[in-house]
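Removed: one protein chain of the complex. Kept in place: all other protein chains.
Right, chain A next:
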C-alpha cells in the first residue's frame, strides 16, 4: 500500500471567502488520473474534512466533485462573519494548509 501526500498530487490547493459567512476550499488536479485516484481513495470526503478541521459536519454546506475541472470543492460556514474583531483571516486565504499533508492511498 503506497501513500502519497495530497500536495504532491494536486496542482492547486486553496481556500478563499465565498461571501461574508463562508470559506470555500478548492483542490484542483492537472490530470484526470490523479483526480480519480483521490476520489476513489476517500481521503477527501465530507466526513474526512470535518475530522481534519475538527468541525461538525453540519458546518460543511457544500461538497462537490467537479469533473470538468478535475477538482474537489467544499465550503464551510465561518464561526463569525469575515473581518469581525478576532477574525485572523479576513480573506479566508490561509485555511487550506492542513490539506497539504492529507495522505492518499495511491496503490
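For the reader, a short list of remarks on this structure follows.
Keep this in mind: a residue touches a chain if its C-beta (ideal position, glycine included) is under 8 Å from a C-beta of that chain, and two chains touch if they have at least 3 such contacts; residues count from 1.
One rule holds in what follows: contacts and distances are computed from a predicted model.
Per the UniProt record, the chain missing from the shown structure is "Acyclic terpene utilization AtuA family protein", taken from the list "Cell division protein FtsW", "2Fe-2S iron-sulfur cluster binding domain-containing protein", "Sugar ABC transporter permease" or "Acyclic terpene utilization AtuA family protein". Although one chain is not displayed, chain A still touches it through residues 11-12, 16-22, 24, 26, 28, 30, 52-55, 61-62, 64, 66, 68-71, 73, 75, 77, 79-91, 94-95, 97-98.
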